[in-house]
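Shown here: the complex without one of its protein chains, the others still in place.
Let's look at chain A:
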Amino acid sequence: MKKQVSLIVLAAALMMSLSACGGSGGKAETAGQGGGSGSEKTLRFATWDTGDALKIEQDIAKKFEESHPGTKVQVEAYADGFDQKLAAGFGAANPPDVMYMWDFPTYHQSLEPLDSYADKDKDLNIDDFYKGLFNYGKIDGTLYGIPAGFTTRVVYYNKKLFDEAGVPHPKDGWTWPEFQEMAGKLTDKSKKQYGFGVRAENDTYDLQGFVWSNGSSFISPDGKTIDGYMNSKETAEAIQMFGDMVKNGSAVLTGGKGQQSGDDIFKAGKIAMWESGIWPLESFRQAGVDVGTVEMPAFPGKPVKGVLAESALSIAKDSKQKDLAWEFIKFYVSDASIKMRVADLPVRQSVVTELKKDQDPLYKPYYTMLERSDNTPAFLLNPKWNEVNRQLSAAVESVMHGSNAQDVLNQAVKDSERYMK
């Protein structure tokens, strides 16, 4: 009988521990959200960055803790699962207080409007920010995000490979036909060396720069029409160009499943030119590549246009400590913090002038491209863009695998029309 009693006790203990788990979980949640006890406040900050960029962000958070005694910043690195985790947080009304943000059309309903904060806070010194950066964080004229960092896209080239092939280095003001010719000359199949790398899976957002440069866009300026834009002759031409380069062998497909990423192939000296934002620059230098940067080529007779990738900071509408969150954002975009952020470009002009970044030939192209980045990206123009983009991405992918751009874009427009009603 004793045995039986102890078994019952065991079962009861199991149940107790089960319910205890639920209880303590609940407590942790309140502590995380409200910090009501007064002794120590915890601010939750969600980021999509990993590796070195994440390390920098953790350092900034530490500095903030030092200057704000009694505050703890919990840096939550969501990495690839950023959207899922953030959406789940909003769905459960338990989001992080401060978060990285770029997809404002999707999330703005759950974000705190920041105009009133920005207006009454003179320390922020809005005029010091690069003009235009704020446009990315606005929906219907309301500000939801403070820019924290950005990058434009440039062409990287491997000087050694150019010299070996006897090809003169590219210069600002070059054109796509020149680019293609160079890529052909820099290709050496016997060494598995290619002129350029084309991503197997492109983010259509990044391709917009090329489409704009060719005088078209994915969607009409009012965001209501895609027919005649997404499938225009110019759009198709810009995308077909890359498909053709893969077909004629002057470019190699990179970053497909089980394939090396373009960054890695460039580092290994197997592609002479590569197109990207500022993110890999530091790693190229560390890998010992003699790397140069140059602005994007032009379509003959048309102005070059660029696309901006911006990360902003937002506050959740459900946050219980919005003032503290705002303090953190201000700290995050202060001169001192921005100088710590070497993984992307400074958002403040004063910092750029002080560090003489725009004088450095390696950095200069990013700033010339910034002047060329004044088009509005498609996702800001139509709330259903994610759905349309699903078709567009598939179309672009099939171009890189050899399909005719005009045909698949026509099909993508047809398949997307139901979202445009």
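Here is the rule we go by: contacts are C-beta pairs under 8 Å (C-beta built on N, C-alpha and C of every residue); 3 or more make two chains touch, one makes a residue touch a chain; residues count from 1.
Basically, contacts and distances are computed from a predicted model.
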{"item": "Candidate names \"Cytochrome bo(3) ubiquinol oxidase subunit 3\", \"Putative ABC transport system ATP-binding protein\", \"Stage V sporulation protein AC\" or \"ABC transporter permease\"; UniProt protein name, chain not shown", "value": "\"ABC transporter permease\""}
{"item": "Sole residue of A:P168, A:G258, A:P300 or A:P361 that reaches the chain not shown, by the stated touch rule", "value": "A:G258"}
{"item": "Touch with the omitted chain, as defined above, among A:F45, A:Y107, A:F210 or A:F299", "value": "A:Y107"}
{"item": "Hidden partner chain, touching residue among A:L54, A:A118, A:A165 or A:A200", "value": "A:A200"}
{"item": "Positions on chain A contacted by the hidden chain, ascending", "value": "1-2, 4-5, 7-8, 11-12, 14-15, 18, 83-84, 87-88, 90-91, 106-107, 109-110, 200-201, 253, 256-259, 386-387, 390, 394, 397-398, 401, 415, 418"}
